[in-house]
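Shown here: the complex without one of its protein chains, the others still in place.
Now for chain A:
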Amino acid sequence: MSEESHLESPLGEEFEPDSFARMVAWLRRVSGYDPGAEDEEEDELAAARTQRWAGRSILFAAVILALLNAPSIRSWASTLDPSQPSEIIRKLADVWTDSMDQAGLEEPRRAIRRAYDNWKAWGGVEPAQTPPAAP
């Protein structure tokens, strides 16, 4: 970013309190990533490596979400305008949700939801029944 930027960017800062130093040292050992004192941006190869690392991180996140977030995909598919592709997405989402359910992989989500609902009903007061927010 320009040196004359009028406002600081939160993305422009690197902040490592001392208390994290040991954790960071351990993470460096585990990940094998240990940038030198020089700014990593200066190195073309390092920039390409960072780009690949970022791409893989996002890819992993997307794949995990696609695999384990079937109910949300089903809910999204149900909002699509009727068409052949949206019908295929809907059916795939249905099949995938049922398969996940049968494999027991939906159980963690349900457990989290149950705990959250217990919190909602905390103090013996049921929250008012309100319609969902407009999509």
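Assume a contact is a pair of C-beta atoms (placed from the backbone, for glycine too) under 8 Å apart; a residue touches a chain by one contact, two chains touch by 3 or more; residues count from 1.
Operating definition for what follows: contacts and distances are computed from a predicted model.
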Name of the absent chain as recorded in UniProt (options "Zinc ABC transporter ATP-binding protein AztA", "ATP synthase subunit a", "3-isopropylmalate dehydratase large subunit" or "Probable alginate O-acetylase AlgI"): "Probable alginate O-acetylase AlgI"
Missing-partner contacts on chain A, residue numbers: 1-2, 4-17, 20, 23-24, 27-28, 30-33, 35, 40-41, 47, 50-51, 53-65, 68-69, 72-73, 75-76, 109, 112-113, 116, 119-123, 125-128, 130-135
